[in-house]
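Before we start, here is the structure in question, set down as structure tokens.
Every protein chain of the complex appears in place save one, which is left out.
Chain nomenclature is as follows: A and B, assigned in order of appearance, with residue numbering initiated at 1 for each chain independently.
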Amino acid sequence: MSTILDAKIPDGSLVEKWTKFRSNVPLVNPANKRNLEIIVVGTGLAGASAAASLAELGYTVKAFCFQDSPRRAHSIAAQGGINAAKNYQNDGDSTYRLFYDTIKGGDYRAREANVHRLAEVSANIIDQCVAQGVPFARDYGGLLKNRSFGGTQVKRTFYAAGQTGQQLLLGAYSSLQRQIGLGNVKMYTRHEMLDVVMVDGKARGIIARDLISGKLERHFGHAVLLCTGGYGNVFYLSTNAMGSNVTAAWKAHRKGALFGNPCFTQIHPTCIPVSGDHQSKLTLMSESLRNDGRIWVPKQKGDTRPANDIPEEERDYYLERRYPAFGNLVPRDIASRAAKERCDAGYGVGASKMAVYLDFRSNLINKYGRAEASKLGIDNPDEETLIRLGRAVVKEEYGNLFDMYKQITGEDPYETPMRIYPAVHYTMGGLWVDYNLMTTVKGLYALGEANFSDHGANRLGASALMQGLADGYFVLPYTIGAYLAAEIKTKAISTDAPEFVEAEKAVQERITQFLSIKGKKSVDNFHKRLGKIMWEQCGMSRSAEGLKGAIADIQALRKEFYSDVFVPGDADEFNPELEKAGRVADFIELGELMCVDALQREESCGGHFREEFQTPDGEALRDDEKYAYVSAWEFKDTSQWELHKEELVYENIKIAQRSYK
Amino acid sequence: MEGNMNLTLKVWRQKNAKSEGRFETFDVKGISEDMSFLEMFDVLNERLISETKEPIAFDHDCREGICGMCSMYINGHPHGPKQTTTCQLHMRSFKSGDTITVEPWRAAAFPVIKDLAVNRSSFDRIIASGGFVSVNTGNARDANSLPIPKENADLAFMAAACIGCGACVAACKNASAMLFTSAKVSQLSLLPQGQAERQMRAEKMVAQMDAEGFGACTNTGACEAECPKGISIENIARMNREYLSASVSSNKEY
Partner (left out) sequence: MSWVTKTLSSSLGKKLIMAVTGLSLIAFLLVHCGINACIFFNDGGETFNHAAEFMGTNWLIRTTEIGLFAGLILHILDGLKLWYDNNAKRPVKYAIVAGNNSTWYSRSMGLLGTLLLIFLVIHLRHFWVVSRFTDVITSGQKTLFQEMAEVFANPVPVVIYVLGCISLAYHLLHGFQSAFQTMGWNHPKYTPFIKSVGAGFAILIPLVFAAMPIAMYLQIIK
């Protein structure tokens, strides 16, 4: 039976909720903390920061990652920056504005209390990272620099060239390594979590596979934290790492954790276009580039002239034309759809005609070139000088991104505009969590991208890093006390308990099953086909008819997978194909749920665009009467889910049609 | 078939850490020059799977040159002929008809796991020995209360850009981890936040580096030449300075 979910949001006014909560949340005394064991799965921004912070508090922590080092989690690849309401630029920023921008950017489908808390702690994150030695960009006076991101009109994004995620993760990783060195965290690298162990209705541990020896291991914990990232790889091609997967979250889902808003997917507008069938992943070009890059297509359909030969008056800067207030810095969902609209209408560029230009020339010359020239006291500089001077500044701001673009495409973006097209990037959906970040399974938490919480139907740029670190450093270490304070009497449960033995047996059987199918098709073959279905029917635009077809196709694909997949090698060895098989099997099930969710939500909001529901000028048309809720799906059986709802109540923001014009 | 490049690959195959390895030769056909080196391996692996043979194991993850997971020693160079990561190396850097030899990173401190995958956990232990600032969550003061000269911040950033892939070790004739270790020592010694633990950090990280079985630096500069992130050997000089002055002047031994 469908229920209304309780998010356990504290009482009081919005600005007081978090402060009051922190002052009243039960505490665990230091002596008891040592006896409480916490399992952290995943070591990205959320996982590393949580594991380190919990260990600092005195808990006994076990951390797991499937990579060969915690430093390689895919947070490392985040490029542009991290938001914080510091108002260092004196441009009118505030906690409320960050809160407001995030709710609005998310198209009014996020929980007010969580987002406000996120905005409140955002400033602490920057302080913490700087204290760890994260080398953010600075001005000559030695103070921190900021830049602007989509969906905002202030500069609140802190950055380290085009590799902010790397620097933030290395900061969190260094804190984690410190705790490992001190013996407070036991680290398990090259280990993959393959199930949650439930004892008396509570999450009490995990089954993990040592990826080198293939051995299954049982690990007990008083609480289990899933910090395992998003599931964008369900589309096969995405900006995620090859190993990014939904398996941990999916196992939790199958053990009772509800999955929130699975269809809310972020398609990032500025990625390097697909170049052929061999493509294994897509590469993002940071949103920060939209600070200085202008997006355009030729005004003339099917124009094949090289970009630099198309004169200014024959270019259509369609974002600036359609959204004069925000221009090139509209939120991602809007920029992506606008690019798709132009390409579908026949104005696309490049060999495939499925790309638009992102052009730095005018800002390189006019903004940076002229500023540098005037700094150097050069009067009436010629164009060559301006290009030379501007190029140096652009290199400092985005050098690694430009290099990467050149590496991949063989073209020099300092000379010709980048060709870009939208690609799957982030998933706003994830395990449903309450205010404490606990899933509907007691003792099982989800942090960072793995949970559904803070971004509604569309995430603003530079907010993922903020959320991951907020959850790990500043939210969970407090909220977990609410659960663990009642667990101090629980002794460590033996991993020989029947629940552990059975969970391990089930995992073992599944592995044996994969290996014994001995079909004809590779795991990647299925993954690619799943991705194609998802991209075409559950991607940038969706329709009832397409989604119904997709559900049937995915069900057929699942059957075929279990009868015709070939997994080489053995269970007791390093076997990457076996790892992939388990992940793709879970992606297939998730893909179906995403389509079910997209079909059920008969409105357009943020990244979820249903063709049937749009305004006359092609913008997303929300239905707040019927759909102002979080869809949280309960797993019943294969292809069977039950919908639960969390009503979204807006007490502090006037809910309105989103406008960036 | 997507392209028209035909190549001969000589790839190191090794079942596990304990077994003997050997080279195996493969002909790969129809490779597009837009493919990345790893995508070329994907094509080969798909073929091996279709022949019900075991695919070649190799480490990779982000495929955008930042996670540091990929680690192939290609024709005598870590990450191949370009100064980039294996995942960002594209087939246009080769010619049809080429023979390409692919080996795992070779170092006592990086034992082979299988085929081209090696164990680099020694790097994590070096960081755990001192590559951090001891600041518990919540202890930080306002980020702008401590101005840092831009030049130092930039130098620290350039050192911090290290992706921990181990190409420096793979390139060095002594399998030395000086570039990796010095990048972290440098980053933190250049910043005011790193001052409190400066001496201890240098001494402990060098001791751990030695204990892991990495060689000594003989200043050949091969690491810098092969580093995909262009980490400078100025960092090595800085670490030498840090370590020697710490040894001489610290009040106690670490």
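Keep in mind that, in the parts below, contacts are C-beta pairs under 8 Å (C-beta built on N, C-alpha and C of every residue); 3 or more make two chains touch, one makes a residue touch a chain.
Predicted model, so just to flag it, every value in this text is computed and none were measured.
Under the touch definition stated at the start, the shown chains contacted by the missing one in the entire complex are B.
Only one of B:I127, B:C162, B:L188 or B:V206 touches the absent chain when the whole complex is considered: B:V206. Checked against the full complex, the one of B:A109, B:I126 or B:I231 touching the unshown chain is B:A109.
Even with one chain removed from view, chain B keeps its contact list with that chain: residues 10, 21, 23, 73, 75-77, 81, 101, 103, 106-109, 171, 173-176, 178, 206-207, 209-210, 213-222, 225-226, 233-234, 236-245, 247-248, 253.
We adopt the following convention: only the chains that are shown with their structure count from here on.
We define each chain's centre as the mean of its Cα atoms; on that basis chain A and chain B are separated by 26 Å. Of all residues in chain A, those touching chain B in their complex are 49, 52-53, 56, 67-74, 76-77, 86, 88, 124, 126-144, 160-161, 163, 165-167, 170, 173-175, 177-178, 180-181, 187, 189, 212, 239, 241-243, 275-281, 283-284, 404, 407-408, 410, 473-474, 477, 520, 522, 524, 566, 568-569, 573-574, 576-577. Interface of chain B with chain A (complex): residues 2, 15-16, 32, 34-36, 38-39, 42-43, 46, 48-50, 52-55, 57, 59-69, 82, 84, 88, 90, 92, 113-114, 117, 119-121, 123-124, 127-144, 146-150, 153-154, 156-157, 160-161, 163-164, 187-188, 191, 193-194.
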